[in-house]
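Here the complex is missing a single protein chain, while all its other protein chains stay put.
Naming follows writing order (A and B), and every chain is counted from residue 1.
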Amino acid sequence: MDVETKVVVDTLWVIIAACLVFFMNAGFAMLETGLCQAKNAVNILAKNFIVFAISSIAFWVVGFGLMFGDGNGFVGMSGLLLRGPDNSPAMGDAYSGVFSALGWTGVPLEAKFFFQLVFAGTAATIVSGAVAERIKFTSFIVFSFILVAVIYPIGGHWAWGGGWLATLSTPFADFAGSTVVHSVGGWAALMGAIILGPRIGKYGTGGAIRPIPGHNMSLATLGALILWLGWFGFNPGSTMAADVALISKVALNTNLAAAAGCLLATAVSWLILKRPDLSMILNGTLAGLVAITAPCNAVGLTSSFFIGAIAGVLVVFAVLFFDRTVKVDDPVGALSVHLVNGVWGTLSVGLFASEGGLFFGGGFAKTLSQLIGIVAICALTVAGSSLVWFLLKVTLGIRVGAEEELEGLDTGEHGMQAYPGFTAPMTPEPKAMEIS
Amino acid sequence: MDVETKVVVDTLWVIIAACLVFFMNAGFAMLETGLCQAKNAVNILAKNFIVFAISSIAFWVVGFGLMFGDGNGFVGMSGLLLRGPDNSPAMGDAYSGVFSALGWTGVPLEAKFFFQLVFAGTAATIVSGAVAERIKFTSFIVFSFILVAVIYPIGGHWAWGGGWLATLSTPFADFAGSTVVHSVGGWAALMGAIILGPRIGKYGTGGAIRPIPGHNMSLATLGALILWLGWFGFNPGSTMAADVALISKVALNTNLAAAAGCLLATAVSWLILKRPDLSMILNGTLAGLVAITAPCNAVGLTSSFFIGAIAGVLVVFAVLFFDRTVKVDDPVGALSVHLVNGVWGTLSVGLFASEGGLFFGGGFAKTLSQLIGIVAICALTVAGSSLVWFLLKVTLGIRVGAEEELEGLDTGEHGMQAYPGFTAPMTPEPKAMEIS
Partner (left out) sequence: MDVETKVVVDTLWVIIAACLVFFMNAGFAMLETGLCQAKNAVNILAKNFIVFAISSIAFWVVGFGLMFGDGNGFVGMSGLLLRGPDNSPAMGDAYSGVFSALGWTGVPLEAKFFFQLVFAGTAATIVSGAVAERIKFTSFIVFSFILVAVIYPIGGHWAWGGGWLATLSTPFADFAGSTVVHSVGGWAALMGAIILGPRIGKYGTGGAIRPIPGHNMSLATLGALILWLGWFGFNPGSTMAADVALISKVALNTNLAAAAGCLLATAVSWLILKRPDLSMILNGTLAGLVAITAPCNAVGLTSSFFIGAIAGVLVVFAVLFFDRTVKVDDPVGALSVHLVNGVWGTLSVGLFASEGGLFFGGGFAKTLSQLIGIVAICALTVAGSSLVWFLLKVTLGIRVGAEEELEGLDTGEHGMQAYPGFTAPMTPEPKAMEIS
């Protein structure tokens, strides 16, 4: 295949995969809205919709340059506003420009940017779920801008932009972003959820824990199916080339891990909660998808099944852990899905990789690099996002007033209702569930 | 075009088409949920979601090997767990491996599997609609596993896996699966609906027939539109190669049959029911799509229009026939869409094929082969699924208790509600409709 043809098929694939990942915005919007209360639906929809517009501007003006622009091992320092020399789609040694870290993929610069943008947008969207039903709209917008403009790109630079994690003797390996995207979103979400505190009524006196059920499981299920679809762009698209043998393998690994996560989460929730809980079925699948995101290019089919299966078990216990043990209020389970399984998936590369994985005779070197990457990006994201959340708290404020929270953010923040004329609960369900 | 390039474009097309077909899971989920009652929505969503996870495992472990693995004219007997020699994407005489029946398509083995998997998942999903609102969750899961692991693959082997239907002197022709996928799902659904019996309250004393309207026509319509979209992967993707002349023709035939089915079902329901019934508009379109699935590669534009138009007429009368004449309770019309029009579409190849069709001077040979295939796969599926339904009935039980059915399966099977706080009917509409 001549270079011209290669550029054409590579670019078509990258653009189409980017469209699938873009569509994940609809998936996250429907999932989060469905799993939250009707009185906050407009606010959640508005957050999930505007966040991609915010991300688009933030990543164009600043983020892409910090992440992929030439710079040092810590941060990129060129290519703001997508400007600077660049002879893409020239690649390899023929590449000459300020985005050397992406010189390996032979597609036009706009295609590189578009594909990376939809990933950046995903990280920001993940935060939305964990801080839902109590965060101020303005503060969410500002946080999202800074996350996509600065925090996400710096971590991304370390791993994907030619930074220090990519140049370890055994490089940190995160093919499609279990850490770079999902756990970054997860750590930022965790700090937000902690600093915000739980929703009013979630935790009563004497250890009472009130479940606050989502208002529309049809939308939540639709959202999860859209996300499953979008992952066929997320993981196989991370080839950023029409490397069809790898694309096919990655697609199948991705699906097998999703299926395993789904079934194991169903089984575990059936055993522990005594019923096949639909939100666990959905989150188990997403957990499998998050987990396979890092290792999808490096492991075999059977390993993918086990990575997804373990994710499906982990997510159920993680939900119970956050909800009952440490009492961090995460309305949609974003921490259990994206943070816990982002970490697990990244670690699993060290364990299951066909070449160099611990279970395949490769020793500890790979696992060690993975742990270094997990810890480093955790530290960066926790520090950066805590600082931003704190600054927002003391300036704009990050939490709506108690009266507004009880009445619903839709009225307070947006002056409208999602379903006018339909009956919907305006306060948390009254019946408390005591946990032994 | 060199072989390397051909493999790349063929594989990209197969993967993208598979993604479109995968998305049909969301279409079926929304269509079935919308057309059923709110009190069973969680159950229906859970069924439609988990069924693809079940299918993924069943087809990986067993089904694909039985369907496409080398064996005899009746069943494949190699390639379980996708294992065994295979030098894909080598094709034609260059192919060497245990999946000879797919040696004609030059894409990686994982791509072949992924594409065939989404088809297998479709067959299982079809069953869900006809048995909705009364089947036990566990029994549905077990049935789906066996359908995708054993029954579907055997029928598929006969037609697509080099089995006896493919080696008739005039081979049985079912390009994208009117019979192999849709009527297999339909026959299995029919046996399930018969063995389960109708929902409580559906048929009263003295011949009264109660309509039980769906709870959300917005979701149902969204589902039908997603299915229409997905069919542009289902039919044109069945080329399993970037044969763009054929892809273009098939896409247009598919759309024209859908449009004709839509308009004719609308017209007929307007004449008979005195109103343009939205569920008929949706099901008419799906009927046209199911019907054109077998002949889409073999007929011209005008023939496609007529095949779809006839499907649109058939579906209305079929709904009335099942609902009023034989009183088989099918909440979503799955039998009328997938079974009746799966049969019709398969037969239409014999009548309308540009080469060899009865109406184009080809005599009866082609039609006869089609009838043989329809009857053979009917016999297989009816026998196999009846046996499985019966065994499930006497072991796990297949129907929820009357009290649970009246209260809704969401409470009984899943301990949750789809729309907590919204008002929704918990029993069938009280007003009966007497049929003269």
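Structure notes:
Here is the rule we use: a contact is a pair of C-beta atoms (placed from the backbone, for glycine too) under 8 Å apart; a residue touches a chain by one contact, two chains touch by 3 or more.
Everything numeric here is computed off the predicted structure, so don't read it as measured data.
Touching the chain that is not shown, out of A:Phe68, A:Phe113, A:Phe143 or A:Trp389: A:Phe113 (per the contact rule at the top). Check B:Leu82, B:Leu102 or B:Leu282 against the missing chain and you find that the one touching it is B:Leu282.
In the full complex, subunit A touches the omitted chain through residues 2, 4-5, 7-9, 11-12, 15-16, 18-19, 22-23, 25-26, 29-30, 33-34, 41-42, 45-46, 48-50, 52-54, 56-57, 60, 81-82, 89, 107-111, 113-114, 117, 137, 216, 219, 222, 413-423. Those residues of subunit B that touch the chain absent from the view are 1, 5, 9, 12-13, 16, 20, 38, 213-218, 221-222, 224-226, 228-229, 232-233, 236, 242, 244-245, 247-249, 251-252, 255-256, 258-260, 262-263, 266, 273-278, 281-282, 285, 301-302, 422-425, 429.
As a working rule, only the chains that are shown with their structure count from here on.
Averaging Cα coordinates per chain places subunit A and subunit B 34 Å apart.
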